[in-house]
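Only a single protein chain was left out; the remaining protein chains are all shown in position.
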Amino acid sequence: MVVVMQERASEEQIEAVIERLVDLGMDVHRSSGASRTVLGVVGPNKIDSALIQILDGVKEVVRISEPYKLAGRTFKPNDTVVTIDDVRIGGDEVIVMAGPCSAETEEQVDASAAAVKRAGAKVLRGGAFKPRSSPYSFQGLGEVGLRMLRDAANAHGLKLISEVMDVSQIDLIARYCDIFQVGARNMQNFTLLRELGHQQKPVLLKRGLSATIEEWLMSAEYILSGGNNGVILCERGIRTFETATRNTFDISAIPVVKKLSHLPVVADPSHGAGRRDMVAPMARAAVAADADGLLIEVHNDPDRALSDGAQSMFPAQFERLMAELRIIAPAIGRSICLEPVARRGWA
Amino acid sequence: MVVVMQERASEEQIEAVIERLVDLGMDVHRSSGASRTVLGVVGPNKIDSALIQILDGVKEVVRISEPYKLAGRTFKPNDTVVTIDDVRIGGDEVIVMAGPCSAETEEQVDASAAAVKRAGAKVLRGGAFKPRSSPYSFQGLGEVGLRMLRDAANAHGLKLISEVMDVSQIDLIARYCDIFQVGARNMQNFTLLRELGHQQKPVLLKRGLSATIEEWLMSAEYILSGGNNGVILCERGIRTFETATRNTFDISAIPVVKKLSHLPVVADPSHGAGRRDMVAPMARAAVAADADGLLIEVHNDPDRALSDGAQSMFPAQFERLMAELRIIAPAIGRSICLEPVARRGWA
Amino acid sequence: MVVVMQERASEEQIEAVIERLVDLGMDVHRSSGASRTVLGVVGPNKIDSALIQILDGVKEVVRISEPYKLAGRTFKPNDTVVTIDDVRIGGDEVIVMAGPCSAETEEQVDASAAAVKRAGAKVLRGGAFKPRSSPYSFQGLGEVGLRMLRDAANAHGLKLISEVMDVSQIDLIARYCDIFQVGARNMQNFTLLRELGHQQKPVLLKRGLSATIEEWLMSAEYILSGGNNGVILCERGIRTFETATRNTFDISAIPVVKKLSHLPVVADPSHGAGRRDMVAPMARAAVAADADGLLIEVHNDPDRALSDGAQSMFPAQFERLMAELRIIAPAIGRSICLEPVARRGWA
Partner (left out) sequence: MVVVMQERASEEQIEAVIERLVDLGMDVHRSSGASRTVLGVVGPNKIDSALIQILDGVKEVVRISEPYKLAGRTFKPNDTVVTIDDVRIGGDEVIVMAGPCSAETEEQVDASAAAVKRAGAKVLRGGAFKPRSSPYSFQGLGEVGLRMLRDAANAHGLKLISEVMDVSQIDLIARYCDIFQVGARNMQNFTLLRELGHQQKPVLLKRGLSATIEEWLMSAEYILSGGNNGVILCERGIRTFETATRNTFDISAIPVVKKLSHLPVVADPSHGAGRRDMVAPMARAAVAADADGLLIEVHNDPDRALSDGAQSMFPAQFERLMAELRIIAPAIGRSICLEPVARRGWA
């Protein structure tokens, strides 16, 4: 911590600040310039900078350590690769997770899974518990939906990711899924994060609608500090004044997070954009900005979807997008799944 | 719902939209102007406007009902007054809830309770479970803290409010507190809100950092729809680009919410400002803008507080603030608690 | 400037940063802790911190001087009072400036001026050049409007403030007005600010819609550095995600600016709110938060106004607001103009 005193700070004020810091168990290095005194503060680093900020004569307090440790590149310089069997998130290949917003019927889930597999997705996404802002909206099928999703994932050779909303759902979801998804609204549900830190399966952590990147990494820290190293970050748009899109997809978060943290970062252009015709450009942009993966809503019949139909892609749109992404990925030295049918053709 | 077609929309496009709406069970009234067609849509009102928005030829879809019902003035024109014995929140008197951020020791809780009671507060606030953005920060004393708070509230004739973070804490907190507090980070923890809807005690619901007023009222709806009518809304600052304060206290939310909803609205200037010297001006402003109450952090020794010390007021500052508020409240035809000592003097 | 090196910074990286700083003419004080090196940098203070930020091994660069000088309390600890004859902005009295958005007709201007004078305003506001976001909207009457406003101000014993949009309008507006108003959209029109720095008359500088407080003070610095000390700051709302009001009135900017700067701060609740029924609560809040004045749109017949009619108060609403403000101002040790008619009655 660096404490910058005001130009007009008196000697008494400076000494009072030093005394307070020493009281709190810190070592203080005083450095007096022509017009201003600066205090370098070293120690066990658990003091709240706001407490010093309000002392008389203090102009500014600057933290010099990130509040996160395990999530930072300082702690672990090399990229983390989250591995589920042969699916490696954070490696050279861009991993695409796709599927319907919610599980609705067996046919819908199976048809959607078949479509995303055909186009090259490696992970099936789909919700059984839905966080809906209205208590009167469709809230998901629960375990029945999870079973449909698992069956479809197995049938088509896909891994499965699904959202967990509350501690009470963890055991159930763990029985069916390969990856837990934590939604934007739960990014600071610390009780939930702490429990997920004790799980064996990886967690995809979406950025909160108004979360700073630092807060997002702090939430990852909650999971990591419990012993679960499989954290995947997911950018899905932040809230700004612009109303033309539901959220503002923060494309720059991808390179920023990759600089600060070793964790893989994927992008959710479906929620970032909120409408189907914006998903493809945002998905292409995310891959061009070096995202490690994508999370995309695809529905076999979006016009009949019970939730998020407007932002779900048609299978044909998704296939075309995948073809575009296969052109873009090599620009940054990455690959993306070849179309399995074609691959089988080669065997 | 009103569907506005593009100027260049073809007859086929218009008919396709109408057909889709009829499919969804709605009645459609078509109104064609010189340059544009507008469709009035009436019905059971559960369709997602985004689904229509993306149809060819549609320019804009306008919802004409609020998504909330029980929380709105349309449903209940008269102000709701939340009553706990003789404390009435939403009536003529401005109710002040004050106390330390966290319960730390019996002495600290008791001294803080004595101080806020003396100055005119009616409700003691204090946390036993703390939502901290770092897993390494003080997380609260749990039940031990709740007992300290209850004892101090009883000793000084105050009601008690404390934060609930998870469904698993509800029963415990209900045994000790008069009002549940839901923090900003949990405003969209729908599992929690739903459970609180089945409780008998009132709930103070803080606005999320990036929540629109409509989303805030939708979260209130979750509680109300479960049968719990005692919802108190609490503005505590939103996230903006300004970094001079921790949050931007949205003072205009107070009159806006009072226009849209019958629920009482209180203000939390401590979190809105984030630093002690900004609390008094924000508290005065909130009362001048017609807030029904205030939630203020006061600590008997803020410099030694384990959390939020920088934004906690000293007892003497709080007393002075209360004196200022007693001048302001009559400007809008309201009262604020007389200093109890003085009152006793009159008896 | 304080340069914080990364924990893993090598000795070569640290030396390269020091060399670069010395090259730029700075003195560097190196302070090595157990895990991290911090560099204190002193000097003529014109280097761009971003240049150092991007050097290898640098974690963070912290500026320790404000970029503004003349506008800061460090430079001038005592409050500035801007004086126009007997009107003192920044003194004990809260000064109210009110009138129509635009000058439209002689009758309208005169009736509005009479109304605001009667209620206690000291300055007439009104526009002759209007910055309209549509090229097809009413753009103001120009010099004809200025003359109407000056005549009405003279007739009713009021000072006059009017907006200047471009360097080419300065001479003309100076002939008619007592205070120049710079609108939010021109807060960073540096060519205009520089010219106003050479004028004799005070300048009311509105905060830009997305301007930080620091940028606002930097724009004030442009005017002050030209030799014009009469700068009045005006908060009018910032842009956020909330759409229930046109802007979010940043009430906390008032105490923050008063801490950082000696310049008077007034509030414009009409633009901050954007609708008539929100103006009174915002105006009361601003005075309660210690604003030095208010800028309010009042029109003798708002329903017929050519611009901003929806946010203009009726004369009777304005009178009632002034009565409320007279109750609030003493809470913070200030006064507000007595109703002149009453005062005359006492003579």
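Letters A, B and C mark the chains in the order given here, with residues in each chain numbered from 1 onward.
Simple rule for what comes next: contacts are C-beta pairs under 8 Å (C-beta built on N, C-alpha and C of every residue); 3 or more make two chains touch, one makes a residue touch a chain.
Note that this is a predicted model, so its numbers are computed, not measured.
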Options C:D79, C:D110 or C:D277, residue touching the unrepresented chain: C:D277
Residue touching the undisplayed chain, where the options are A:M148, A:L196, A:A273 or A:V298: A:A273
Given C:Y176, C:Y222, C:F249 or C:F318, the one touching the chain that is not displayed: C:Y222
Subunit B residues touching the omitted chain (full complex): 2, 4, 6-8, 29, 31, 33-34, 36, 38, 40, 42, 59-60, 62, 64-65, 74, 77, 239-241, 243
Positions on subunit C contacted by the hidden chain, ascending: 20, 46, 48, 50-51, 53-54, 67-68, 131-137, 165-168, 185-186, 188-192, 194, 208-210, 215, 218-219, 221-222, 225, 238-239, 274-277, 303, 307, 309-311
Subunit A residues touching the omitted chain (full complex): 210, 212-214, 238, 240-245, 248-256, 259-260, 272-273, 277-278, 281-282, 284-290, 324-325, 327-328, 330-332
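Everything below uses one rule, namely that only the chains that are shown with their structure count from here on.
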Whole-Å gap between the CA centroids of subunit A and subunit B: 28
Separation of mean Cα positions, subunit C and subunit A [Å, integer]: 39
Between subunit C and subunit B, distance of the C-alpha-averaged centres to the nearest whole Å: 31
Multi-chain contact residues (two or more partners), subunit B: 210, 238, 277
